[in-house]
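Removed from the display is one protein chain of the complex; every other protein chain stays in position.
As written, the chain order gives the labels A and B, with residue 1 at the start of each chain.
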Amino acid sequence: MKQFTSVHDVTDINALVAEALQLKQNPYALQQLGKNKTIGLVFLNPSLRTRMSTQKAALNLGMNVMVLNIDKEGWALELQDGAIMNGTTVEHVREAAAVLGQYVDIIGVRSFPGLKNREEDYSETVFNKFVEYCGVPIVSLESATRHPLQSLADLITIEELKTIERPKVVLAWAPHIKPLPQAVPNSFAEWMCKADVDFVIAHPEGYELNTHFTQGATITHNLQEALTDADFVYVKNWSAYEPYGKIIGNHDDWMLTNDMLTRTHNAKIMHCLPVRRNLELSDEILDGPHSVVIHEAGNRVWAAQAVLKQMLESL
Amino acid sequence: MKQFTSVHDVTDINALVAEALQLKQNPYALQQLGKNKTIGLVFLNPSLRTRMSTQKAALNLGMNVMVLNIDKEGWALELQDGAIMNGTTVEHVREAAAVLGQYVDIIGVRSFPGLKNREEDYSETVFNKFVEYCGVPIVSLESATRHPLQSLADLITIEELKTIERPKVVLAWAPHIKPLPQAVPNSFAEWMCKADVDFVIAHPEGYELNTHFTQGATITHNLQEALTDADFVYVKNWSAYEPYGKIIGNHDDWMLTNDMLTRTHNAKIMHCLPVRRNLELSDEILDGPHSVVIHEAGNRVWAAQAVLKQMLESL
Partner (left out) sequence: MKQFTSVHDVTDINALVAEALQLKQNPYALQQLGKNKTIGLVFLNPSLRTRMSTQKAALNLGMNVMVLNIDKEGWALELQDGAIMNGTTVEHVREAAAVLGQYVDIIGVRSFPGLKNREEDYSETVFNKFVEYCGVPIVSLESATRHPLQSLADLITIEELKTIERPKVVLAWAPHIKPLPQAVPNSFAEWMCKADVDFVIAHPEGYELNTHFTQGATITHNLQEALTDADFVYVKNWSAYEPYGKIIGNHDDWMLTNDMLTRTHNAKIMHCLPVRRNLELSDEILDGPHSVVIHEAGNRVWAAQAVLKQMLESL
C-alpha cells in the first residue's frame, strides 16, 4: 500500500480486516518488518485515540515513532501557492512536507477542515500538499473530509461483533452544539457502501452528506424506521454540507435513548469518540450493555497496524 | 503491585527501597520484563522531573513509552458524572481513561488539585476516575493530595545518605508567594511515618496538614527546636489546609540559612524541586555542601523503576 487516504486506496477491504484481526491475535510477530523504519506523526490538530493507537501500532511492528505537533512545537504553515510570505506563516507546506519526508519512511498527517470554505476543504488542500511533497507513503490521521483509520476500525468492530452474515448498519445523526466536520460520516459511509452490510443513513432534513460518499446507501429522515431491526447503530453528529458547516434547526430529539433501541435487533451502539455525553449520546446508553465504543476505540490499534504493515511491505 | 497511588499500596517499603537501590546498580538487567509492554504517561499539568525520570525508568526496563499532554495535545476532560456536555469539555474522563487503557499496559497520571474546593481535591475526583475506568494498573505521577514517586525517591535518598541507624528527619515548611498543593508534604509525611526514622514536622501555626497523613509525627511550630540534631531537613512550602489553599501571614523568617543549620547534625538538605531560590531556599544552602537536591532528583529514576518493575511482574 503506497498511501492510505480513503477506502479507494484499499484493494480488498475484507482482506485488510482479516489481516487486522490476525495482528490482534499476534501483535508482535512482525517486528523485523519495522526495524529501523520510522513513522512521523504530524498533527495540525488535537488527537487522543489516533495519536496513541497509531503510535502503539507502529511500536508493535518494531518501528520508531516521532511525533510532531507542528502548530505548537513548530510554526504556522503557508498553504497558498505563490504567496508572498510576509505575514504570520513561517514555512510553506512544500518545504515542511518535503523535509519531513527526508527523516521518516512513512508520514501520518492530521489536518481538520476549516468549515468556512467548502471547496477548499473538499479539495483537501493541506492534506494533498503533504501527499504531493513529502515523497514517502502517507497515512491519513483524519483529513478535512475523511477519517479512514477510524472507518477501518469500525468495520473491524462490526466484523467481530456481528451475529448475522449481513448486518443492518445505521449511521444515525446526533445533536451537538458545535459545527463538526463531515469527515467521520463521509468516511464511514464510503466504507460501509463497500462492505457486506445493509447500510442506512438517518439524519434530519438538511444534513445530506455529499453524495460522492453515500452511493448505495439507503437515506432516510425517519430515525425510528432506520432503527428498526438494526444490528449496529453508529451515532455521530455532523454539520450541514449545505449551507456548509452550519447547524440547522433544533433536533435534540435525535439523541438516542434506550427506549428507542427496543425496536433494533439488540443493536450495538458505536461512536468514534470523543462523545459529548447527554448531548450526542445518553449516559444510559454509553454505560449500558449496548455500547461498544471502548472496544471500537481499542480496534484503532489493529486498523493502524494492518495499514502500516501493508505500507512497510511495499517500501 | 496493581496500583501505586500512595504508601498504602506498598506491602514493604524497605523492600521496595532495597529493590530500587539494586536497580540503580544494574539498571538494564530486566529489559526482557518490559519488552512489548507500553506505559502511557498522561499529564494534565506541567512536569519536568516526573516526566523525564519515569520515561527513563520505563526505557531502562525495556518498555515503550507514549506521552500525552492531554490538555494541550488533546482537549478538556469532563469530570462530572451525569453532566450534559454542552459546554467546553469535549470528552468525559470515563471514555478518555477507558480508551487509554486499551492502548497501554500501565498508565501514569498527573492531576494537580484546584485548591478551590477541599472536599473535591481530597476525594481525588480526577485521579480516581482514571483508576476506576482505565482498566490497567495505574501509577500516580502526582495527584491532588499525594506524590508517592517523589516520597519513595526521598526515602531512597535518606537510606543512601544516612549516617546513623535511625536518623532524625524534619519536614520544614518554607515561604512561597503562590499557594501550593499539600501533595508533597502529605505524601512525605505518610511515608516517613512508616519509615524507620525520627520524624518531625515544623511549620508556622495555621499550616497544619490533614492529620490523616501525619499520624505518628512530632509536630512543632518551633523551627529552631526541630532543626536541633536533625540529620535530614526536607524543605517544602504548602498552602493552608484550613482555610483551604490560602497563604496565611508572613513567614519569610522560615527560609533556612546556613546559620540556622549549625544546630543540626550536619544535616542534608532535601527538596522535591522545583525550588524558588532565595524565597524557599537560599543560594548559600542550595549551592553549598549540605544540599542533596540533585542527587535526590536523580533517585526519581530508581523509585519509578522499582515501582514499574513490580507492576510489570504482576501484569
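We adopt the following convention: contacts are C-beta pairs under 8 Å (C-beta built on N, C-alpha and C of every residue); 3 or more make two chains touch, one makes a residue touch a chain.
Every value quoted in this text rests on a predicted model; they were computed, and no experiment measured them.
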Self-check item: Residue among A:Q3, A:Q22, A:T38 or A:N128 that touches the chain left out of view
Solution: A:T38
Exercise. Looking beyond the chains shown, say which of A:A15, A:A29, A:V99 or A:I248 touches the absent one.
Key: A:V99
Exercise. Extract the touching residues of subunit B with respect to the undisplayed chain.
Key: 27-28, 43, 46-49, 51-53, 55-56, 59-60, 69, 72, 177, 273-279, 283, 286-287, 293-294, 297-298, 301
Quiz item: In the full complex, which residues of subunit A touch the absent chain?
Solution: 36, 38, 40, 64, 66, 68, 70, 72-75, 78, 81-86, 89-92, 94-96, 98-100, 102-104
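Here is the rule we go by: only the chains that are shown with their structure count from here on.
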Practice problem: Could you put a whole-Å number on the gap between the CA centroids of subunit A and subunit B? | Solution: 39
